[in-house]
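We show some of the complex, not the whole, and keep each chain where it was.
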Amino acid sequence: MSEPGPDVMARFVGAENLDRGRDYLEQLDPELHRYIIDFVYGEVYAGDVLDGKTRALCTVAMLASLDQQLQLGVYVQAARRQGATEEEIREVLRQVAVYAGFPSAWNALATMKAALDRFDGA
Amino acid sequence: MSEPGPDVMARFVGAENLDRGRDYLEQLDPELHRYIIDFVYGEVYAGDVLDGKTRALCTVAMLASLDQQLQLGVYVQAARRQGATEEEIREVLRQVAVYAGFPSAWNALATMKAALDRFDGA
Amino acid sequence: MSEPGPDVMARFVGAENLDRGRDYLEQLDPELHRYIIDFVYGEVYAGDVLDGKTRALCTVAMLASLDQQLQLGVYVQAARRQGATEEEIREVLRQVAVYAGFPSAWNALATMKAALDRFDGA
Amino acid sequence: MSEPGPDVMARFVGAENLDRGRDYLEQLDPELHRYIIDFVYGEVYAGDVLDGKTRALCTVAMLASLDQQLQLGVYVQAARRQGATEEEIREVLRQVAVYAGFPSAWNALATMKAALDRFDGA
């Protein structure tokens, strides 16, 4: 667990987006910013038990089930960064229909499309 | 998608549990039973885009986020059957704390322990 | 809206259960008890725009979607009291799988069975 | 259960909207599209145990409780198509306040108004 939080965050959100993402968090709330860097990325995501792709797909599954579209868009891109294909992400989101219902799956697929348009167009 | 629903279900819940599981579903509701065999396993889980381990871990992530303890117990065992280690399942459940809150992660870890006690003692 | 709350409550939970139900609410919290009699039954349920059966089935649909098993058991019985058949209640609960996911539908069908065993055995 | 999925879907979303709705689903995800036609409409909604109006009002109740505004707008219109009056839909949404809280009821009534403006203006 020795990898610094910002480095772990960069692997998931993209090194090119790190400064912008951290600036946004800092102006939102400096404490929340610190929690996300030190706890979320510095602790939870820093472990090496799971590979980054599995981790990102599980996050996609959770965010879609909880209808958290904003963060889902970020993690759809993170999953692609970690090597997941669009079709693998779609397959996770279809499975959301079984556990959280069709509206959540539907919303998530719309969020995925918009996020991948930005990602692949970048 | 040509693998029959019962065969797909057997891969996840265990061939030795298939008849008992289906009997339970049949007495719960014959229509729901049919939906689970034909749609959930015959369609959604039948695809080969995701390997069984990733699929089961994503299901674990979703069920824990939604606090569905009964089905979570079944899918913790399914994840082990598909090759996930206890530590990998734990890592997914720790990530639940970030997205769905600590109570959901806590509940899920308690469910996991009980499910693995039954699984490893079987 | 002139029908008194206790009378409306009696139509849904059964006149023979009214005193016991109100005693339970009174010892739980006298204010919540008053809110349920005056607001929930005296206002919301007192309207005559919807017939009692449709109202009870919509309540069953909501409680199942929200995984509120305790109150769902009460309203499964209320739906029967208002003329809904077991098969109609089952059909509503199957629909829950589409909107809230299969685990919620599954849990609700198990709650329904237990509630109807008590109701029909009474 | 012999009525084809597209015909059942047309009864709820309106025959005049069927092609547009299916085109949207197809570009969102062809698999989800197939699930909705074959499973949701071809199976769950195809049964004749419940009349269409009761079914649509229960769907309105569920979607409002789950705060799924996009699909709620579609099913408010479906309920009108199946013969529910605006006042009946309102009464279901008032009941949402009791089970899912006032914010969900409030959001749902706002969604209903916008959906009925489009429906009655069509």
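Think of it as A, B, C and D in the order they're written, each chain with its own count starting at 1.
One rule holds for everything that comes next: contacts are C-beta pairs under 8 Å (C-beta built on N, C-alpha and C of every residue); 3 or more make two chains touch, one makes a residue touch a chain.
Model, not experiment: these values are computed from the prediction.
Participant: With 4 chains in place and all of them the same protein, how many does the whole complex in this file have?
Facilitator: My count for the entire complex in this file is 6 copies.
Going forward, only the chains that are shown with their structure count from here on.
Participant: Could you tell me which chain lies farthest from chain C when each chain's centre is the average position of its Cα atoms?
Facilitator: Computed centres place A farthest from chain C.
Participant: Return the distance between the CA-based centres of chain A and chain D, expressed in whole Å.
Facilitator: It comes to 31 Å between the two C-alpha centres.
Participant: Which residue numbers or ranges of chain A touch two or more of the other chains?
Facilitator: 90, 94, 97-103
Participant: State the interface residues of chain D toward chain C in the complex, per the touch definition above.
Facilitator: Touching chain C: residues 40, 44-45, 47, 49-50, 54-55, 57-63, 65-66, 68, 71, 87-88, 90-92, 94-100 of chain D.
Participant: What does chain D use to touch chain B in their complex?
Facilitator: Per the stated touch rule, the residues are 31, 35, 39, 43-44, 47.
Participant: Residue numbers of chain A touching chain D in their complex, please.
Facilitator: Touch residues, chain A against chain D: 67, 90, 93-94, 97, 101-107, 109-110, 113.
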